[in-house]
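For this view, one protein chain was removed and the others were kept in their places.
Which chain is which? They are A, B and C, in the order written, and residues in each are numbered from 1.
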Amino acid sequence: MSRLIKSIFICMTICCVMLAGCSNSTTSPQNNKGSAQSNKEDRTLTIGMPVDMASFDIHNHNTITTEAIHVNMFNYLFKRTEDLEFKPDLVDTYKLVNDTTWEFSLKEGVTFHNGDPLSSSDVKFTLDRVSKDQTLKENSQYKQIKEVKVLDDLHFQIITDGPQPALLNRLSRIGSGILPKKYIDEKGWDAFLKHPIGSGPFKFVEWKRDDRLVLEPFDKYYEGEVKDWDQLEFRKIAEDSTRVNELLSGGVDIILNVPPNENARIKNHDGTDVTTSASNVVGLLGVNVDKEFPTSDPKVREAIDLAIDKKAITEHVLKGAGVPTRTRVTPGNFGDHPELFNTSLYDVKRAKKLMEEAGYKNGLELTLHAPNDRYFKGKEVVEAIAAMLSEVGIKVNLDFMEWSKFTEMRNAGANKELFFAANGNSLFDAATALDVYTTERAQKELSYSNPEVDTLLAQANSNMNPKDRLEQYRKVQEIVAEERPHIMLYLQSDSYGVSDKVNFKPRMDQMIFAQEITKK
Amino acid sequence: MKYFIKRLIQAVPVLFIISFIIFSLVYMAGDPVLLMLPEDAPQEDKQALREALNLDEPFHVQYMTFVGNLMQGQFGKSFTYGQEALPIVLERLPATIELAFAAIFVATIISIPFGIWSATKKDSLGDVFISGGAVLGKAMPNFWLGIMLILLFSVYLGALPVSGRGTIFHLILPAITLGTGIAAQITRLIRSNMLDILHQEYIRTARSKGLKEFLVIYKHALRNSLIPVVTIMALQTSSLIGGAIITETVFSWPGLGQLLIQAINTRDMAIVQASVFVVALLVIMMNLLADVMYRFLDPRINLK
Amino acid sequence: MNAVDPLLQIEDLKTYFYSGDKVIPSVDGVSFHINKGEIVALVGESGCGKSVTSLSILGLIDSPGKIEGGRILYHDLDLTRLSQKEKLQIRGKEISIIFQEPLAALNPVFTVGYQIQENIMVHERISKKKAKAKAIDLLIKVGIPHPEKVYQNYPHSLSGGMRQRVMIAMALSGNPKLIIADEPTTALDVTIQAQILQLLKEITEQQRTSILFITHDLGVVAEIADRVIVMYAGQVVEQADVYSLFDNPKHPYTKALFNSSPKMDQIDEELTAIEGAVPSPFEKPMGCKFHTRCPYVMGKCKSISPDLEENNGHLVRCWLSTENAKSEVT
Partner (left out) sequence: MPSLVNETSNVKSFTTRKRKTLFSQIFKSRTGVLGLFILTLVVLIALLAPFISPHDPAKVDITATLLPPSWVEGGSAEHLLGTDNMGRDLLSRIIYGSQISLLVGISSVVVAGLIGVLIGLVSGYYGGWIDNVLMRIVDAFLSIPNILFTLVILGIFGPSLITLILVIGATNWVNYARIVRSEVLSLKEREFVKAAKTMGVRDFFILFRHLLPNVVSSLSVVSTLSVATTIILEASLSFLGLGIKPPDVSWGGILSDGRDYLATHWWVATFPGLAITITVLGIILVGDWLRDIFDPRSNIQNDI
């Protein structure tokens, strides 16, 4: 008994001494940390992400930040260049055999991280999995692929269910990273998830969930081993201020999603800067045009559009990190409509008049749903909109919801007049952006249906003539801007905090190609 | 030993009740199938999955299945991770426990000297400051303190890492953040215990032996006043883990708290169930330990 | 004074307590002495200042109390003027104390053996092993069976008598010249009480240790004491050797004590039979402190406090006996 207490005392004394030691060493931490870092961490590129990677199942997630990591481990058949042109990656040559058959040849000498060569059968395995298994989240983007035919080790054909003008877009985005068939066949899918291998410039070291993913350069990468870094770390730092502080204190080299209000702090700090890049994420208000709601009246929708000062929002709320837009298909995407971009309508007087004409002289009460903590400055934007709408006599009841509740509600079509969303476009093609206006997809959350739009989109989606296709998409955008099932607000841009120690140029598609990031 | 077994047996119905609470919550959460399948999955698939998950059975049947699985340590697959939930939860547990222990350690080294000083110098300026600080420590929201500490120690002084888990340095700020509240409480507890004990006759006896005042206080008085403190510390497990959820978010600490918050946001109920159950089990075990320890530390109570 | 060989001499001791702006003179000008090898009993009701007197000797008066005046001479040393360090050398070594309630006075979380050993090791440079052996010797000396076993025990697992023996062993461990026994038998039943008294007697005889025996039980006083000091409301009211006091108690308070005291073989009780209550410590009466309860009260008693007057080695603080003495003389 007495010995027990004695031992507790001794333990505590030891701990005290230890802590005293710690606190002593922390008084001279600069050299302490400096020395540790200069030896080891200087050759480590650390990137602070707002969310953890979702999974190594590249077919079963739809988060861009996860793809941004995966591009370092897996190769696509095609790669988007910085200007968002398509460039063959694993593919050497390709040709269109007929409207539904494409033929490809693979580059020679590409190997997976375990040394196995990458061949046509790996491509078939990968694309078959995502196009056949309907439970996968990416299935809808790949079910157009009817069959993958292996011709030989380096040659294969892709046969689609109809003309697929956007096939190359599909082959260069989430879900298209080529997986190692042999490795997965031998070890099983779960083993792959625990220790994934790809053919990319970096290979897997470890993943501590909610903490960090560690990669290291792959020495036999077909374009040559990455020399600037010994290690690549993606750290999850959810809290905005913590992420910024981590950058300022030198804990990470690059951070994503810099909140606008922190721009000045990062810029004024020695050794860090902010760089921005346009994205293709558009903030918008979804409008339920169902008869039961006043928003079924086009005048009300127009009044709402006119009452919102998008310029003020981008300037004051987003602090410059956004551009007003009237369409979802913004520059950099196929089918963009330059006339509807970087412009907005704002006319409070006319909005008031429209409200009067629509019979809401004494005001109107609307509900605006918005998800919690999901979109960039979403809460502030929505609050600003509510304030602006109150100027024209529209009282907005804000309904902030959990993300899961929010999606559930929209899937069920249970949303009321308005909801706020910010949608991206991983395909960089108008097809995905405008698909939501088809009667099939719009009937629930938007209650919107326009036969002309349906026809135009159906034609465009299988139109192999790019010029006609462009015109069809532009026409749809004009109709949408007029009828307003969505009231477009702004195209948001992404801000990155970057340490002066690295060269980093953000990309519009938000991918982080670490081999392109170099040391200064 | 007998007592220990008795307490252990008492814990069984408690675990059942917890399983019932957890199950009811999830039952009320509604149909998970919508979240588990893609939006446009065909109706047949949804129905098939519902049947596979027994979701069409009445409440009590579903509950019995749940308890059956639970006894085998199965909470179902997490749909975000695509794995059995329990191993995922257990994988995070060490990080949270590490943080909790560090916080208790911080709380101990702050509260013992402060509590004693406060009691021996009752009503002095120091006592007023310590007592005031203790109340303040409880009144401050945790996350506020955490962010302030980061700004001060990491950004302005550059002395400690901002976030993440790794070296002992990474542990210091989160441990202080989480430990402050407990330190405040224990300081108050030690102070009032010491005040009580310093008036005990055996303290006078110790003095009458010619013992130095230091020994009188740190040996005779402290050992007595620590007995309830040890118990209280173990009983703090519950609020400690609660506080860890917030601290982990501020410091990006990859523990149970962050996992849970995410699981709640994505409605990954398997993870939610598993983590709540694991936490509850942990708390029950710590309470048991507290009880046993109390009996062990205090020779006045006979171990039967 | 007829001190042959005074070990301890208290002169005009004043120990006051403070509460807010009030002063409580718990010990108000007490003087007496203790000779070598002598057992002196200090008698009085609860709150009369006996315990405060004993704690003053050891310098154990806690704030808000303070020794405000007088001297406590131990040999030639004034204990009231010692530094903290010097006090530590006196306590447990030269003068030790036995408290009334051994269960409260022993630290519950240490073994009794350790607590005795601790006292030895504070005052002697001695190895742990030797200290332990010495502690066990002491346990044998105070008549504890299975001392090795008892050494390992915690106070709560011992009987009341055993605990008090442990306390005595602890008090003896420094070979003190003076033991203050603060009602050491009050909490014990009669047979154990007798044994403990016997033990204390034996110790004084063997080691020529003096004992200041504090009690309210006149039966115990008769059993053990050589000399008796009666205190009331912070003052000594009567002092005499045990025979002269028992034969001829002079102060009305002492007389009242005798009247209310239970007989030797009766179960010990608090002395409640005296009319009235001890005066409030805040509002001590003018004049003789006992006049509010005294059956022989005179006009003079209410205004002027009598002095302690000696008559044949018998000291009394009472106008009545002063008058009597005067009348005897004249």
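Just so we're on the same page, a contact is a pair of C-beta atoms (placed from the backbone, for glycine too) under 8 Å apart; a residue touches a chain by one contact, two chains touch by 3 or more.
Remember, it's a predicted structure, so these values are computed and weren't measured experimentally.
When the missing chain is restored to the complex, the residue among B:L70, B:A221 or B:I241 that touches it is B:I241.
Contact with the undisplayed chain is limited, among B:L70, B:V155, B:L222 or B:A274, to B:V155. The residue touching the chain not shown here, chosen from A:P259, A:P298 or A:P331, is A:P259. Note on the undisplayed chain: of the listed residues B:T120, B:N142, B:S208 or B:N224, the one touching it is B:N142. For subunit B, the residues in touch with the chain missing from this view are 10, 13-15, 17-18, 21, 25-26, 28-29, 135-136, 138-144, 147-148, 151, 155, 181, 185, 189, 199, 201, 232, 238-239, 241-243, 245-246, 249, 260-261, 264-265, 267, 272, 276, 279-281, 283-284, 287.
Against the chain not shown here, subunit A presents residues 240-241, 244-245, 259, 261-262, 264-265, 312-313, 316-317, 372-373, 379-380, 383-384, 386-387, 398-402, 405.
In this section, only the chains that are shown with their structure count from here on.
Chains making contact with subunit A as well as with subunit C: B.
Geometrically, the chain at the heart of the complex, using CA-atom means, is B.
By count of C-beta pairs in contact, A-B exceeds the other of the chain pairs A-B and B-C. Between subunit A and subunit C, the centres computed from C-alpha atoms are 87 Å apart. Distance from the subunit A centre to the subunit B centre is 36 Å, each centre being the mean of its Cα atoms. If each chain is reduced to the centroid of its CA atoms, subunit B and subunit C end up 53 Å from each other. The set of subunit B residues that touch two or more partner chains comprises 223, 297, 299.
Shown for subunit C are the residues that touch two or more other chains, namely 109-110. Subunit C makes touch with subunit B in their complex at residues 55, 58, 60, 84, 87-93, 96-97, 99, 101, 104-110, 115, 118-119, 122-123, 154, 156-157, 170, 174. Residues of subunit B touching subunit C in their complex: 200-202, 204-213, 220, 223-224, 227, 297-300.
Those residues of subunit A whose C-beta lies close enough to touch subunit B in the complex are 1, 4-5, 12, 15-16, 19, 22, 26-27, 29-30, 33, 52, 54-55, 57, 60, 134-137, 139-140, 190, 193, 208-212, 235-239, 241-242, 245-246, 248-251, 402-404, 408, 411.
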